[in-house]
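Encoded as structure tokens, here's the structure I'll be asking about.
Left out: one protein chain. Kept in place: all the others.
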Amino acid sequence: MSAPAKSGSLKFWQGVNQALFEEMERDDATVLIGEDVARVGGPYGITRGLLDAFGPSRVRDTPISEALLVGLGTGSAAVGLRPIVELMFFDFAMLAADQIVNQAAKYRYFTGHSLPLTIRTMCGAGGHNGAQHSQNIEAWFCAVPGLKVLMPSNAADAKGLLKSAIRDDDPTLFIETQGLLTKRTEVPDGERLVPIGKAAVRREGEDVTVVAIGRLVERALQAAEEVEDEGISVEVIDPRTLSPFDAQTVIDSVRRTSRLVVAVEATAPCSFAAEVCARVTESCLEEMDAPPIRVTSPFINIPTPLPLAEARAPGADDVASAIRACVGKE
Amino acid sequence: MSAPAKSGSLKFWQGVNQALFEEMERDDATVLIGEDVARVGGPYGITRGLLDAFGPSRVRDTPISEALLVGLGTGSAAVGLRPIVELMFFDFAMLAADQIVNQAAKYRYFTGHSLPLTIRTMCGAGGHNGAQHSQNIEAWFCAVPGLKVLMPSNAADAKGLLKSAIRDDDPTLFIETQGLLTKRTEVPDGERLVPIGKAAVRREGEDVTVVAIGRLVERALQAAEEVEDEGISVEVIDPRTLSPFDAQTVIDSVRRTSRLVVAVEATAPCSFAAEVCARVTESCLEEMDAPPIRVTSPFINIPTPLPLAEARAPGADDVASAIRACVGKE
Amino acid sequence: MSPDDQAAEARLARYRRMRLSRRFEETVHEQFEQGNVPGPLHLSIGQEAVAVGACAPLRRADAIVSTHRGHHHCIAKGAHPDRMMAELLGRATGYSRGRGGSMHIAVPELGILGTNGIVGGGIPIATGAAFGFQVEERDDVCLCFFGEGAAANGVFGEALNTASLWKLPLVMLCENNVYVEMTHQSVHVAGEIWRRAEGYDMPGVSVDGNDVDLVAEAVAEAVARARAGGGPTLVEARTYRWLGHFAGDKAAYRDEVEVAEGRAGDPLPVTRAKLDPALADGADEEVEGEIAAALEFALQSPLAGEDVLAVGHYAELA
Partner (left out) sequence: MSPDDQAAEARLARYRRMRLSRRFEETVHEQFEQGNVPGPLHLSIGQEAVAVGACAPLRRADAIVSTHRGHHHCIAKGAHPDRMMAELLGRATGYSRGRGGSMHIAVPELGILGTNGIVGGGIPIATGAAFGFQVEERDDVCLCFFGEGAAANGVFGEALNTASLWKLPLVMLCENNVYVEMTHQSVHVAGEIWRRAEGYDMPGVSVDGNDVDLVAEAVAEAVARARAGGGPTLVEARTYRWLGHFAGDKAAYRDEVEVAEGRAGDPLPVTRAKLDPALADGADEEVEGEIAAALEFALQSPLAGEDVLAVGHYAELA
């Protein structure tokens, strides 16, 4: 197998795959390691073709040792590589939390040297894998100085952000979303780097600002369509980078709309949604005409059957109701 | 050595020590395990006397295996014990995150059975132990369904909350604060259980509500004194339990004062302080006369020299300035 | 009853259990292909002798900890096919209310502390159960099933070290089925897992995992040692994963010769051959009845609805 066509309409996973191909072609110091990433091209096929293209030294299947995996990235980055480490599911990052937070994230602080490490993982309840294979713990890592946390919501950003992450000289945590893997978007031709730390305004509007990440971006856009007929004009912002968070873009928007809804797949407590509410109300509470509303998953575990998992996850309808509540049109 | 006097003025660590004694006396199913908790009574002496009192089967020194430690608690709780597991520093909980979050916290959900496990650990920059021995990651665990997260701010609550945690039939994470270990408070005589999930109003006031946890409670009270002379009346609330969070007590207070300041030792992003701001503004933004203000540590690592660590941590003066800013008296 | 009769009876029971596990999984696999299984399915077909042999020396009060591939473990320890089938088919009558599925089956009252979605995640819990038994001065033991891939998770070494130091009543049973997801064990295992016991000052043995009697023998010895306070044992049972990693995985990454050889080790015929054919036929019939009833029970049960989502997170709300 080889890399998929370079442009046109791509699935999310193909955007990731292309970014990996292009960056590994571009820089020999780039390596990819993870469980089943090489021979079979990943449990979800995301890394297919890379072993054939770059060989067994740079693309390696590893044992089931998540903590070691991140250390392999940190140590090799410290001696000159630009490693990409895949942690199959975000839930498994818990096994490597020490290596990510106490080691990789603090390396520059302790040594004064760069650590060009990219950790890729996959979050969310888009599969039927249950409570230990679907969690969204991005907020944990947004609380860690030294790390950069990225969560693209479409194929184009997946490709452009991952390329930026790989070239970045700090440890980055690149979070793919299970529920988006096969979603298509147009991906512009040629080299395109999405800047780290810059939010994207997905849709402009006047009445309410909806901040959404990952899978909720598409749902927020659907909700925006839905309420448009009801005369509600919605602005949708996708931060894309969760840390450092481009709060200014959101605050400027809320200053105009005077209303905020935040939609994430995680549970509410201490989530990125909580952070957005805090940052925005700290800066412009007086300019707000209504309380902010968080649209999140309920504070319960993720069930295995997909219909139940989907019932638990916030949908476009939940975002739409939140928008209506926020503008007082229930 | 034996247990310290049962009442009067106690240091924070003594409150913990007494709770351990009383609960281990009360229930033979209670065991204590951790690194150096037995023979030397803990690196900070918190568990002194317990080995002599309860013997080497129920009080055990363990190897340096944090993930296993939590599993020892989960497995033994599953077969009838009421274990207390000490993780020396909160930072080390990262090595056990899978066992805490993917295993212990989900046990009841998967099995329908109780899991009376108590995990004790110590947070904060009160020592000179640096960036890997001083972190506040309580927010991570507030995001986990199935866990209860407790953070006492004085000896009396340390004792009463720990007793409740040990008797509780769910996994609890009991967070001690390095900067409080030797602080004294009056501890009432006799058996006193502090209820889980109930906030304490430490000081009543009219103009602004300050929500503070752990080490910041005392500092918030100092700040309240300080600004009182300036004619600012401050209400100070100590949630004590971070999850489940007693939001109602805080919301009722803010409805009266119309102003909110939240003070924690952690860094701001996705912290418990963010959650409080979100919960409160969601519920009563219209009743607020000023933006909420978070008083936190800056988003940087914790330095080793104590003077620098203290300079980084939020102080009473920081809380006082936030209060003044909040009431518009700068 | 003469020793011979007892042995014969025991062997029949073992055969029956293996057959029950085999037919359970074949049946649930069919259901999967018909779209009736709303979750992932990791099948253990071909590995039945490991589970049944290892659980043979256990008592009801003993505990086991299982893995993501644990149907055979649960059945071997006495889980009811009907409630298991219901769980896998997402029915409210399942062991986990139909919301957990294959990787979240637990029956604590039978000593089944749970299958697990985290590879190696059960190892510390098993060690903890053994610790609990020791503190309670019970002579019960905990049997920990894990795959050769799981041995790469650091908790494996953590468990061996402390279990050996504390002489915990723990039997670490490595079920080596040659594959770790889609890669051969040689990608994952340096040396041989059972040999790692020595470095932790505990006994380690390797056994033919397709011979239920040999597995039972090896584990019985380990269990006896554990009950007597002699501490843990590491047992590696060699078997083969017949099917793909999960239902739906065609396993094109394996060559046919290897698969054919692997399947040739089918544990059922060897055991059946040692039985009175009439008794064996009778066992097969019983099993068919039990499986049919289990499937019926599951299909008759209501699908788990949204009402199961929120329950059972905290004692207060349990």
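Going in written order, the chains are labelled A, B and C, and every chain counts its residues from 1.
Rule of thumb we're sticking to: a residue touches a chain if its C-beta (ideal position, glycine included) is under 8 Å from a C-beta of that chain, and two chains touch if they have at least 3 such contacts.
Just so it is clear, the structure is predicted and the values come from calculations on it, not from any experiment.
Asks: Taking the complete complex into account, tell me which visible chains touch the one left out.
Replies: The omitted chain makes contact with A, B, C across the full complex.
Asks: Tell me which of A:47, A:99, A:241 or A:267 is the one touching the absent chain.
Replies: A:99
Asks: Touch as defined at the start, partner being the missing chain; which of C:110, C:202 or C:237 qualifies?
Replies: C:202
Asks: Just to verify: which one of A:145, A:214 or A:292 makes contact with the chain not shown?
Replies: The single option touching the absent chain is A:145.
Asks: Give the residue, chosen from C:8, C:165, C:251 or C:310, that touches the chain omitted from the document.
Replies: In the complete complex, the chain left out is touched by residue C:165.
Asks: Mind pulling the chain A residues that touch the left-out chain?
Replies: 29, 31, 57-58, 60, 62-63, 65, 67-81, 83, 98-99, 102-103, 107-114, 145-146, 148, 168-170
Asks: What residue numbers in chain C mark contact with the hidden partner chain?
Replies: 151-158, 160-162, 164-165, 187-193, 195-202
Asks: Could I get the residues of chain B that touch the absent chain, sorted low to high?
Replies: 35-36, 39-40, 43, 61, 63-68, 91-92, 95, 128-133, 298, 300-301, 303-308, 311-312
We take it that only the chains that are shown with their structure count from here on.
Asks: Based only on mean CA positions, could you tell me how far chain B sits from chain C in angstrom?
Replies: One centre to the other, that is 40 Å.
Asks: For chain C, what residues touch not just one other chain but two or more?
Replies: 100, 104, 116-118, 121, 154, 313
Asks: Among the residues of chain B, which are close enough to touch at least two other chains?
Replies: Only 67, 98, 102, 109-110, 145-146 qualify.
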